[in-house]
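Here is the structure we will look at.
One chain of protein is taken out of this complex; the other chains stay put.
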């Protein structure tokens, strides 16, 4: 993150910046003191409840530990194990595939719907649509996945029944290797897109009407207008939505756990599922920690990459 | 007259408004479909639960499943616990995120960048990795099997801090500078200039916190031991019965009941939420 703050929308700026405020040592001290006070609750909390536990799991990743006996030092053995374990490797691939499609779909759906909702319509209707699209976010992922599991059942589910009405043969949504990942993505996106949707609605509201009008006058129409004018103006929002979307998608757990339990085969097994299974089901806490550390590194790398790329694609006014 | 021209000119290059609205309506129905099915099934007898075509409007609606929920679990105690936990987390996060977000946005101090990076990085740690060490930390504080043990670790919020930082950055800098020229110190600038403008941003932090923690399952499962300390999502599990033999209507009635407060908070918080997100999502 850079420290140069350029708000996308600001009131008209004076041509020259106001004279810099007199900086005094006292003022700086005051600012530092205040910052310390303001940051203390967050930083202390993070250190105690996140940093210390993370250090704990990094250390743990160097040990064999089954919870019951004393841990024994393993060096890098757990990492070696991880890199040769086909289930772990597949789970990383699945997670990346899941991330790419889930985030892309989520952003596209949210963006299209946000543009559509932003169009001309009665105020009450717009409010109804907004609430509807946000609604799934309010629900618990675990309980709604139980419902979804029934709806997507191949033989008895409502989804296949509806498709049957239009002559589509029953789809094995959750029981075939090809369809299962798609279904998990669908259910996840269904629940999550509301968040990006709200971000986009907000972002669109912030784009001054004059810009649109100017673009229309220049002859930009429909899709082209959105591609050339709206999207660049929305790019900071897109960045936020995709960063948060990716961080969440890389940690997906509930949906595959309830819908398919990782199957069929390993088709929908995600990294966090592997962590949970090897720690709490197979008592291999060291190896689970090693996978956790790798996932953490992966998320950081992806996020860093995003910010790097964003310098080229994100436009600030 | 001008409106007519405008809509005419619109139809030329984009979808006709009615087609767009119809498409949106279809999407809204798809989005709400599973929720509608859940609610309507909770009002049906289990025998009708799996009928095809689904009886969206139950032939014989009954609230029996709901009284079943109240018979089988202590809904009031569970709801009290959930409310205490969620409300305090929401308030706590509003405070920590508001203060930290402001510091990152508007105050100068050393190690700002690495500290902010640290805060963001906590978003990237899956809960399942740290739960055992967290349990040990709580144990050393004597907070396992207490509601406080659920609440306190949830106070720092990376996303909330991030959001509030964006939010404060979105406010005109001139306001603070003007106040500074008037001789205000950093605290006065915060208190009198920026803090009063922060309400919508804080509302999002609060609503999102409520949403997330109201539905939380894994942490309460691991941290709470006594039945008296269970939160609603934990209590609902026992409706499933031994080996999944509970009545599906009762299970779904429980889901619907637990949904109500989250929906209410969303409805009440919708406007500030929208306003807040409007200004938070666009800056960096």
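Note that the chains take the letters A and B in the order they are written out, and that residue 1 is the start of every chain.
Everything that follows uses one rule, which is that a residue touches a chain if its C-beta (ideal position, glycine included) is under 8 Å from a C-beta of that chain, and two chains touch if they have at least 3 such contacts.
Throughout what follows, contacts and distances are computed from a predicted model.
What protein name does the UniProt record of the undisplayed chain give, "Ech hydrogenase subunit EchB", "Cytochrome c oxidase subunit 1", "Extracellular solute-binding protein" or "Cobalt transport protein CbiQ"?
This omitted chain is identified in its UniProt record as "Extracellular solute-binding protein".
Just list which of the chains on display the missing one touches.
Hidden chain, whole complex, touched shown chains: A, B.
Which listed residue, B:166, B:229 or B:258, touches the chain dropped from view?
The one listed residue touching the chain not shown is B:229.
Write down which of B:160, B:201, B:246 or B:269 is the residue touching the left-out chain.
Touches the omitted chain: B:246.
Looking at B:49, B:103, B:124 or B:209, which residue reaches the missing chain?
Of these options, the touching residue for the absent chain is B:49.
For chain B, which residues reach the chain that was dropped from this view?
Touch with the absent chain occurs at residues 45-52, 72-74, 80-81, 84, 87-88, 91, 131-132, 135-136, 139, 144-148, 151, 196, 199, 221-222, 225-230, 234-235, 237-248, 251.
Provide the residue numbers of chain A that touch the chain removed from this figure.
The list for chain A reads 66-68, 142, 146, 149-150, 153-156, 161, 164, 172, 174-177, 258-267, 276-277, 279-283, 285.
Assume only the chains that are shown with their structure count from here on.
From the C-alpha centre of chain A to that of chain B, how far is it in Å?
So the centre of chain A lies 15 Å away from the centre of chain B.
List the residues on chain B that touch chain A in their complex, please.
The touching residues are 7, 10, 12-14, 17, 20-21, 23-24, 27-28, 31-32, 34-35, 37-38, 50, 52-54, 95-97, 99-100, 102-103, 105, 107-110, 112-113, 115-126, 128-130, 132-134, 136-137, 152-153, 155-159, 161, 166, 169-170, 172, 174, 177-178, 180-181, 185-187, 190, 211, 214-215, 217, 233, 236, 251-252, 255, 258-259, 262-263, 266-267, 270, 273-274, 277-284.
Would you tell me which residues of chain A are touching chain B in their complex?
Listed in rising order, the residues are 1-3, 5-11, 14, 18, 21, 27-28, 30-32, 34-39, 41-43, 45-46, 48-54, 56-57, 60, 67, 113, 116-117, 119-121, 125, 128-144, 146-148, 150-151, 156, 158, 161, 190, 198-203, 205-206, 221-222, 236-237, 239-241, 244, 247, 250-251, 253, 272, 275-276, 279, 285, 288-289, 292-293, 295-296, 299-300, 303, 314, 316.
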